[in-house]
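Only one protein chain is missing; all other protein chains are in place.
Naming follows writing order (A and B), and every chain is counted from residue 1.
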Amino acid sequence: MTTQTIQPAAATAGWDIRRVPGIGGLALGGIAAVLILLWVGSDGYKQTLVTSAATYALIALGMYVPYLMAGSLSMAYSAYAGIGGYAVGLVSSKTGLPLAVAWLVGPIVAALLAVLLGLVTRRLSGFFLAAVTLLFGMAFTAFLIDAEALSGGSGGLGNLRPLNLFGWTPSHYQVVLGSAVIVCVIAFLLDRLRLSPWGVIVRTMRDAPRAVEAAGVRVPVLNLVALALGAAIAAVGGGLFTYSAGSITPDTFTLNIVFLAIFMPLIGGAGTPWGAVAGAVIAVELTLNFPAIQTSGTLLLALGVLAIMLVAPRGVVGYADKLRTRTWALLRKEPDRG
Amino acid sequence: MTDLQLWLSAVEMGCFFGMLALAYYLIHVGAGFFNFAIGPYAMMGGLCTSWLVITYDLGVWPAAAAAVAVTVVLAAVTELGVVRPVQRRSGGGELPALVAVAAVLFAIQQLAGYVFGYPTLPGQSLATFDPVTVGEVTVQPSSLLMIVVALLSFALSAVWIRSTRTGRLLRAVGDSNRAAALLGLPVNRIRLIAFVLAGLVAALAGILFAPKAGVNSLSGLAWSLSGFLAVVVGGTGSVWAPLFGGMLLGLVEVFLPYYFGGQAHVYGMLFIALLFFAFKPQGLFVRTVRA
Partner (left out) sequence: MAEEILLVGRGLTKRYGGVTALSEVDFQLRAGEVLGLVGPNGAGKTTLVDLISGAQAATAGELTLRGSKLGGSASRRARAGLGRTFQYPQLALELDVRANLLLGRAARRHATLWQMITGAFVGALRPRVAADEAAVRAIANELGISDLDREAGDLSLGEQRLVEVGRALGQDPLVLLLDEPFAGSDARGVAGIAEVIHTVRRRGHAVILVDHNVDLVARLVDRIMLLDRGRVVFDGDPRECLASPQMQSVYFGSEADDDDAGDGSPRAEVQDVRS
């Protein structure tokens, strides 16, 4: 009896923040976010860079779940981000509903569409899946241009209402701040999800789907859930970008962004979702904020991706982690020798 | 435009897609995967030719020869510098190869944009004779050349695969790279030949097709998808199968917009992809395996 009463107290006393799963990534990510926001200050252009980076990061984080955890490369993410964006545009221009509703509707619609596309392509993998989902992204753009009554055609939707959260309307800087917070929260949660039982099952689907099936989980169904989750996250990013840019057109989310989103985790490191975030920041810095060789920023990025794939397959975060472990090992060995 | 003129246009388009599909086919038979960088190879061929002609006032033929050489080098670099090392490290999984090829595709696009600029350049026609008129149909010299070269490349590939030692080895190697290596076959050399030939075919296709609608650094992705679709629709059962798949897509590309409006071909492509991938991923012409 006594041990039972003591145990909870002991557990509380033994609770150690350093042992919270994913806390290390969150701490580093948070520090980086604060530094970036300090660098940005009140500079309007730099603020735009932050919201762009946040959007890229959210699309890459959305892809992280099916692509790097479950191992299937779906490339329809321009459509999912677009849905998130058009949800904001449509709720603003066609309804009297509060704008916040768009962030509920957009991700849900994107998730449902991902399930639908996932059902149709359930037998496909690898190159076939990539091709079909790319074509789907193209067809979605074509649809946005064609369906003028709904989407405003190639002109898109603009003049969005400001967000009103229970009487509070965030300033532009607060939106920038908010987008950084959202990215950090989602990256932190995905990092934890990766370690969780759910994450373990999904990651096992990648190498050993037969084992997952033999353990009692229906792999095709779980795959759909992973796709839906990814699409919903990308839609949040799409909504965020549309709101801070104030408009959306069929060209806002191009296939280019999808390609970049494939490479971001490679640049940053595929081992953790924070790698995708780091990759997004680097991608935005190179493609949008590289005044010296502006036109070649994307080329530099593309060549960098190839180089990383060949030389440092663990990416920037993985490389830093290896460096850290080595340094620790060295520091610990030193006293023994001396 | 008469209906016959449309048919000619569809055939020309079909020949272009067919050649892209042939390039896919060669690499797929030899290396066992789909090289999505085929479209950018073709774009490189077309854009480089136009750029050399326009910027340096070079003759069309030397410009085309230079462009083909550049593309072939790119194809060889794809295999030697990217795909082979990545596959060696990852043990032949599909996803790493796919991501590597996507990176190559993206890099070639960016490279072309950086070197040649982003605007669309007009294509340069290799043939300079006057348009031929047959009945109500006017055949442009560039169309004629496209069709002739496409048929020639298919015929030569068929002869090469059937009658030469290297050609026959291509198939043996492609069935299983690992098994072929164990048998002591020159896997790496054969794969490299497949890549080089694919680069050559794709570059020719791009050069010959460019006069039709011009070419820019971003043309490659759509071409990649069309070529991939053509090779899937046709199947890899015979050398001529990709041409058949290309023709089918050519019809879709030309007639759907004609009857249903500007973007219909995009939906049509998606529909065909879903249809074939779901029900007949092995394509129309399947190679029968003898037991």
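FYI, a contact is a pair of C-beta atoms (placed from the backbone, for glycine too) under 8 Å apart; a residue touches a chain by one contact, two chains touch by 3 or more.
Quick caveat, the model's predicted, so the values are computed rather than measured.
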| item | value |
| --- | --- |
| Displayed chains contacted by the hidden chain, counting the whole assembly | A |
| Residue of A:201, A:248, A:266 or A:317 touching the missing chain in the full complex | A:201 |
| Among A:53, A:113 or A:190, the residue in touch with the chain that has been omitted | A:190 |
| Candidates A:221, A:307 or A:323 - the one touching the absent chain | A:221 |
| Footprint left on chain A by the chain that the document does not show | 21-22, 189-190, 192-193, 195-201, 203-204, 206-208, 210-219, 221-222, 225, 229 |
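Operating definition for what follows: only the chains that are shown with their structure count from here on.
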| item | value |
| --- | --- |
| Chain B-touching residues of chain A, taken from the complex the two chains share | 71, 73, 120-121, 123-128, 130-132, 134-136, 138-139, 142-143, 145-146, 255, 259, 262-263, 266, 295-296, 298-299, 301-303, 305-306, 309-310, 313 |
| Contacting residues of chain B [partner chain A, same complex] | 33-34, 36, 81-82, 85-86, 89, 94-95, 98-100, 102-107, 109-111, 113-114, 221-222, 225, 228-229, 232, 261, 263, 266-267, 269-270, 273-274, 277-278, 281 |
